[in-house]
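Here it is: the structure, laid out below.
For this depiction, one protein chain was excluded, whereas all remaining protein chains were kept in their positions.
And now, chain A:
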Amino acid sequence: MTNTLVIDTSYGSTVGIVGHEPVYEPDSRTHVERLQVNIERACRQARLIPSDLDRIVVGVGPAPFTGLRVGIVTAKAMAFATGAQLIGQDVLAPQAYALRLSRHGNEVSVDGHDARNAGSRLKTDTTNERNVSEDQTRHVSLAVNDARRKQLYFELFDGEDRSKPLIDMDIDYPDHIAKRVLEATERRFGKDCTGVVIDVMGHGAGKYADSWEAFGDGMGLLVDHSILDFKAKGIELFAQCAPLGSSADKPVEPLYLRRPDVSTPNPLKHVLRDNHTTSKGSYAGVPSLDDGNQ
């Protein structure tokens, strides 16, 4: 049996061994203190010691900087120390995967488990109920994650065609995203888009629900959760996505999408009143670390 540890810090933190309940931590500010302790707890619950781990699947974002980095460096260091296989998995593709599973109900069977369970959970957690197994309906899946600063990370998938996303992973304002989604859908399915339903899933989906009104009748499910919120089932599906979505020997690097905030200072003017950079360490009082993991 393969012992797989999932670590994700794209929204709070979730750690767990596949087949067991994960440990969730909502506060992103405590990653440095809590993450390793939570990993220890998750392993203890599953009666595993570090050397029992065969595989570590780590969420590589897209997500805000500091928390994401903590999860990835933790996973890398643990893989180095234990020899476990390390796989990076973005957090958007699994949302589309979850939506697809929920649509197919019992058609998809996972590792001997019945995926209907995930599907029904997904449906019960939705705020916009709709019969999704209607024949002839074409689905596109908009996967999002909260990027803060009123933006979302997102990626748009054809509900059935896994080969290539309709819009590659990006960051944008929700209204712009809605517009781009409609354009991409038209490009894919033709001008009138009849029978096309847009499902939206991920953290931030609910917060920016107003923006999805642009989809009109085409609005499908609205799931204000990431796949990892679905407890043991969630981490199982997340881990399952990993070897499917990305090749196992791809380097595991964070998907920041956003560039660091920096500007080149004017040499003279900034000397007396300097805030952008820190000299090799006027450490205390550096105002902001990143884009708001605070």
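Going forward, contacts are C-beta pairs under 8 Å (C-beta built on N, C-alpha and C of every residue); 3 or more make two chains touch, one makes a residue touch a chain; residues count from 1.
Rule of thumb we're sticking to: contacts and distances are computed from a predicted model.
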- line: According to its UniProt record, the missing chain among "FAD binding domain in molybdopterin dehydrogenase", "Electron transfer flavoprotein subunit beta", "tRNA N6-adenosine threonylcarbamoyltransferase" or "Thiazole synthase" is "tRNA N6-adenosine threonylcarbamoyltransferase"
- request: Would you indicate which residue among A:24, A:65, A:173 or A:189 is in contact with the undisplayed chain?
  value: A:65
Selected residue (touches chain absent from view) among A:18, A:78 or A:177: A:78
Query: Since one chain has been left out of the picture, which residues of chain A touch it in the full complex?
result: 31-37, 39-40, 50, 65-66, 69-70, 72-78, 80-82, 253-254, 256, 260-265, 267-268, 270-272, 274, 276-286, 289-290
